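One protein chain omitted, others in place.
Read from first to last, the chains carry the letters A, B, C and D; within each, the first residue is number 1.
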């Protein structure tokens, strides 16, 4: 990601952002509300178009044309704050839709894969329920399984636990930790500092559309360099 | 509150709940989602009708007839999780509506009172804005001021901070702490343990419609008696 | 005896617009009052109010306006309350409007979040104050667009009053068509007139809808 | 209402068509004029009451009378058996000749030719009754709400044939000259003024009025004025 600039109308949402993520790296993004964290990761799979700059994912230049966008989306899985499960489909159907329609995989095969990932996020028994019948934590784990079914090489998480009840945060974080331990490349917006300390290779702190600070979690949390980072950290651990 | 039983259809939401609150007492209610916390405090001002049992507020028996309900509602202020400000009225109008319509206070007098309470929740300068123009924390403080304008003898809070961004939780809690210090009788559903420790006279833990444990915050947090309380406490402070 | 479609015929049709407008206005005014009552009855928790309101809505939304007009005009005469076509048309359209507006407004009242009612209750407001100061002003904002939309439907609906011989725009057109045998000119003109009456309202309704959506997503 | 009640009230409400020139139409002031309204005016004068014209629709004419909205109908109603069952007719005061009429190229001379054809009529008129009576099983009869619609159906080619009265034929010829011809005569239809069965004195008064006007020739003059033709013989001589 080189020199990426993003505007919403006149609003400058990302300012000359540069970021390189290596395969297998696990990155946590944090920063105050409105700092551009979501915008940044949404640019990676082109949910938002950038004004200028280059984004290269897995050797493919996203910003070069619509063909590339297709290819990149297949390799990038995304998990949203609001889960965004499809309420009119069962858990299994949620997981098999994209493999069947996008990759053209046969139904039986797609279901097999789906069950495998549902087992991995520990809810194999919920396959035939509808999203609304699950708790928030279960829903978010389905969302993770759904993304995994496309065999992505990178996973993006946008505040995956912040609309969950406190009791459910842990089960989702555990799933994410497992995933991290298996070597998945991950970019994760979250304020869960415990998680960041445990798995992140790097923590990135953003404010007002800029990357303000970047570093190992230990260093960042205990010894932030910038004034803005300090202010932020003191606020969220009041 | 004696032997209160509440059903939603066939669902038994409150099971033989007994609770006495003394004037000036500050109580924090906690417990897992769906345990009946909201139901309990909503019964106190008759937002929900109970099946059986007696509720006596300030010497008036609520469960005895509609006349009493009117009287009790005037003495009980309530603050909701979703603020529930009236979006089509300015902050000042929100605060003066009930005093003018219910207590028949003249406009000038009502506005004076409203300004006093708005000053007390530290947002005197926002009086002429509309709720949508305020941050969540400011809105919740307006909601508190609005309830105070009716000079209630008891204040009920239903998770007043749980739909706020982390940065705004503190300003609302501070307002509540001040209120507590002034001697207001308060019943508060919240998971903010810091707040509970600081101001609560008693913490009540509910599960599945029952009061499971009740005690001083110190004792309750550091040394819960019941297994269910322990499990809950370990979960929310993971 | 046939005559060409000339300036005189043109004016005859144009002038009939006043009756279309008068009929729409009368029906809308009456329907608004009735609709409010029906809507409030419909959201009431008392079955004794709720069920008759529901029955009223089902009956008048479930039968053609054409028949309602006819039965009102001749039915009133038969039971001994003979009224002019104008009164009968206004009455039938009023009832029709009350049923539709009642249903539209019920939805709008119910679209006001439950928390608003709860907050009013917690503040001790009476039913009357709660409705007047809190619920209805908010419902009204939601209701504006669909209400104007219904007004368009009502204006078009007045064209059916021609069945009882009331001379509004559509009936005037029929009369002129029978006199001139120029249906394309006559009905073309009438269509343009209806369009001119309704289109500004439709545009306004959509603008309001967008306005409300913008407010709601804030 | 009985005749006496009408006289006491001082006004008579007459149902007339206003969309059927030259029998009934609206003048430039929106007043009902034509053969029917003019005759009604003279009748009201003759019994010494004021006249109110109630414009009626051709489809629901009789309902206006039966339900009591109108006291009497001067509404170009053909005298038929069916109608006589529910209302009373005066002596004939006008007559129409009804034809099967249609595209020049269609060669039909009698009712046998209607087999397999599509023919339009105006719903509920006496042509409707006549055409329905002679139509073959496979004749497709299409009924429109008023004469202008039937005529338009013919002119726009939706139907090749029409059962229609001479008055309307005149109008069609002006709009679309030389496209259509009369095929054969359906029947000669006499029109009467209509009152309810429960008002015999009113009927008698109408008959007296009409017979008087026939005798002194003034009915013929009024007819001449509006129809540009004398009263047909079969009406002039009809006794009822």
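Quick note on the criterion: a contact is a pair of C-beta atoms (placed from the backbone, for glycine too) under 8 Å apart; a residue touches a chain by one contact, two chains touch by 3 or more.
By definition in this document, contacts and distances are computed from a predicted model.
The UniProt record for the undisplayed chain lists the protein name "Glutamate/aspartate import permease protein GltK", from the options "Nitrogenase protein alpha chain", "Sulfite reductase, dissimilatory-type beta subunit", "Phosphoribosylformylglycinamidine synthase subunit PurQ" or "Glutamate/aspartate import permease protein GltK". Here one chain is not drawn; of A:68, A:84, A:162 or A:198, the residue touching it is A:84. The chain that is not drawn here is touched, among residues A:74, A:122, A:153 or A:197, by A:74.
When the full complex is taken into account, the listed residue touching the unshown chain is D:120, out of D:120, D:163 or D:192.
Shown as candidates are C:63, C:84 or C:126; the residue that touches the absent chain is C:63. Taking the complete complex into account, A:150 is the one of A:14, A:30, A:55 or A:150 that touches the chain left out. Within the entire complex, the positions of chain C that touch the omitted partner chain are 58-59, 61-68, 70-71, 74-75, 77-78, 152, 156, 159-160, 170, 183-184, 187, 190-191, 194-195, 197-199, 202.
On the side of chain D, touch with the chain left out of the figure occurs at residues 1, 59-60, 62-63, 66-68, 82-83, 85-87, 120, 123-124, 128, 142-145, 149, 152-153, 156-158, 196, 198.
Within chain A, the residues in touch with the undisplayed chain are 45-47, 70, 73-74, 76-78, 80, 82, 84-89, 97-98, 101-102, 130-133, 146-147, 150.
Just so it is clear, only the chains that are shown with their structure count from here on.
Averaged C-alpha coordinates put the centre of chain A at 82 Å from the centre of chain D. Chain A and chain C, compared by their mean Cα positions, are separated by 51 Å.
For chain B, the set of residues touching two or more other chains is empty. Chain contacts: chain C has no residue touching two or more partner chains. In the complex of the two chains, the chain C residues touching chain B come out as 113, 115-116, 118-119, 121-126, 129, 133-134, 137-138, 141, 215, 218. The touching residues of chain B, counted against chain C in their complex, run 45-47, 70, 73-74, 76-78, 80, 82, 84-88, 97-98, 101-102, 132, 143, 146-147, 150, 156. Chain contact summary for the complex, chain A toward chain B: residues 32-33, 165-167, 169-170, 191, 194, 235-236, 238.
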